[in-house]
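One structure below.
Here the complex is missing a single protein chain, while all its other protein chains stay put.
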């Protein structure tokens, strides 16, 4: 039995609250159970120097965690003067994943920055962040269309993410902290709503995993992402 | 008339939500109107090296702002590798202010770290942070007393803070961003619930202010802090 | 009795030596008793990017302390690669205070940088720095008027600063280190020569201070600043 | 046709030169075609503080690239004072991958640091680094066994890595720079010599990739890793 | 007897391998015995901002050492976020020395960056770096002449460097690590092929050195540099 009493293919309770803060062009509080992340999308006209004049847009992301989002307090990265390798790595992953959602030509020379800040962590913060950031991004795009900044919708397909893993010798969906900290294998899967893979990142924490375990995990992930995309659509429809 | 339609001696709507996140020993979401700050109190056994062996405790604080807490996006300090002077200054102010609430001998060799992270800014973030941090601190102390880590309650008096200013030639209480950005003078007042001053910081943004303007502002601040202390007590009583 | 034998409303011996070094447009060695600060004013044409095209000038300040200005050696901030919070805070205070002396439109698009470097510390370094920096600033302005860089004098009023505090239950003027390190309350007051407040910063180090103590301290500060402005005028008249 | 004229399932010329430099306990120059990486293994007694007293060893890794390893010069990270996100991410990947090779209990409280420095880059530097670092690690372990620092060999299985991708709509093995810079999908696969997955990292640079493309890429990767493990064994046998 | 069995005026085995890596405009592996340094020359059009519009070129250099180039592992400077004083100092020395080889007017507004990275250290890394960097520079210049970027050869004279010292009371040429670590005096001499001094840096590690010892060391250095210039010419002639 899973510590939370969930089925092996069952997501945690997922909620997506839009317009969570008032200033950002898109602002979402996403919860994967007790994991809670504020995702904002900020629109700026112009692109970074290395892209100027190409007529294409840019999407970038940064990730952070409040010092006491976790069981014991972590040092504040701004005070240390340095982001950890993990922070940098997750920010880069979120950016790459969300760039896959858009046609950059249609975005024009605009930059959208996604800030994902974890206020409470209970496993799966990066997958919650990507899933929430897509909704913030979609809200920002809607605003740009309404204002006439954009003529055509640059969104190609929704993006969502979920973790799967081998826990207690069994493939399970959407690991929480209790599972994640003892899992043998952890696989983060980012997919489009149309079933294509955008990114997969799997790590054997203990023993290497076998090809058939990989197949089983990928099947769980596909089911999870399909459900997450439905929840995203319901949130955006409200 | 004030932009918000408030009376000159009227606070914004103040709310204090306790147990906002689950890991910290004290966790509060404080709102001064549209200014919203997450304040957590983290308890650690031991004190910084320079205080070891004195039998006294320590309280310290750090302040931060999510990049899109404001109307336009600010650079993430962790990514820049440096906190701004303003951030450092406010963190130090919060720490000094809250240390004034406690008898450090009764705290024993324990450290309480207050993290105040602004998720939405509309003026007065430092005074909201101090007012909320006191409640998080009080919750952390209660927990330490319940666990037996502390024998006696080290709290000497509550602490709250409010800004006052000269806006449109008139002394006003609890400035929001619309007022703050055009105020001639801005004065932050941190007081005990028993009417003593802990810290006052006043700056003439435009013309210098006269002694009688200072007197009028201090009177407003005393009224505001008294009301804030009542709201803190109601929150703690729930 | 005060450790120095001074009256409670008596300043230390104040000296202001102009043209202390030869390269800067204004260069002053200011002494408040054993506290000695080199204040230079450097004039540069142009303003920071965020102000360009507004036709207004800018004044900024930086503060530093030689490693052995104090009783035991402090780490050199340049070698540590980081200024302390205290250093940053004082630099910002000096800049804000001196900006209050000038009409920025009359300064035109020029920047004046005030560098205040403590070579010997005995309490009150920030108030000595502000008082000396005003004289360096005035010398730089005179030079700009003589060269024709400025058409009209942008100085609105002199600025001086002094600390007051509650020491041994008594309000006293211009605390030296022996008093400062044991004072219950420390209040820095920056005023114009015309009696207006530019900035007040008061901190209860031990017990909170009462409104009547604040009133008494402010009266001492007004007396002190008036005397400091006289000394500034005498120095500038030589 | 591939730019290099290789078959779609053909590795580049792989060479592994042991004892490349004289000071390190293991020192290897690995070449995957024109990609050349110096991998050294340094043995130190003791483990990082967070692991002390557990009786287990530690393996960590750092990655770097000489400024002119690439077609145009990159800034030197040491001079910039900061590693790029990419550098940090690859260093972490190498460390995780090689830790999977060892039984940490048998390593005892010793730390092995793997430094992988790219002296010439032509695509696939991280997979070359991992493949070469395993040989350096194996040499360091042999030395520890010969000296008696270790009683039993802690190596569980060899580790090697290869990139696969979708290039020109075709799954191909071991991408060089000409392919990598235009590939639609890039998948790095780290496996044991016994056919288990240690880490997989796949990214769709352009269009998302389909499940059957993933299957085809994984099959190529298994073939490539098997061949790389043979080459490692031959190098170690000399 | 010298630890290596060399005569007191005998260089170590010197080799210079050109075109060591493929991307740089000049790329050399230089060996002074067991000291091995990769020197690359990178050509970029344009000069640093402070030199723009003067019609002159610029040569700059950076120095680095792989973490395990030495007997025990050094921290990676990029990971520490800071170069040591020694690293900065040597990079500046290499740049100054090589600038002396060129007529900057004839170089035009181009910048050549010399990167000298030590892959194995056994004493004399800075002198090996300068000697090798000259050959990389000469190759880069030849390429610029062939491409027509330059009309006339800006090289005024070759540059080479060698260390001399007082070891065991005797002046010796080209100290290796065994000698360098116990030498009383260490003198690095950078000269032109035409016998002029470009830079001399001598340090008494133990006792001060006398004028006649200086004379003896300088004579050895002249002999050594003459031989090094011959070896450079042979390498360039191949």
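Details
A, B, C, D and E are the chain letters, set down in written order, and residue numbers restart from 1 in every chain.
The rule we apply is simple: contacts are C-beta pairs under 8 Å (C-beta built on N, C-alpha and C of every residue); 3 or more make two chains touch, one makes a residue touch a chain.
Quick caveat, the model's predicted, so the values are computed rather than measured.
Checked against the full complex, the candidates C:8, C:106 or C:119 give a single residue touching the omitted chain, namely C:119. Of the candidate positions C:27, C:97, C:125 or C:163, contact with the hidden chain is made by C:27.
Not every partner is drawn; the one left out touches chain C at residues 21-24, 27, 34, 36, 38, 40, 42, 44, 62, 64, 66-73, 76-79, 81-83, 87, 113, 115, 117, 119-121.
Within the entire complex, the positions of chain E that touch the omitted partner chain are 85-86, 88-89, 91-92, 96, 100, 157, 191-192, 194-204, 207-211, 214, 218.
Note that only the chains that are shown with their structure count from here on.
Inter-chain spacing, taken between the CA centroids of chain C and chain D, is 59 Å.
In chain C, no residue touches at least two other chains.
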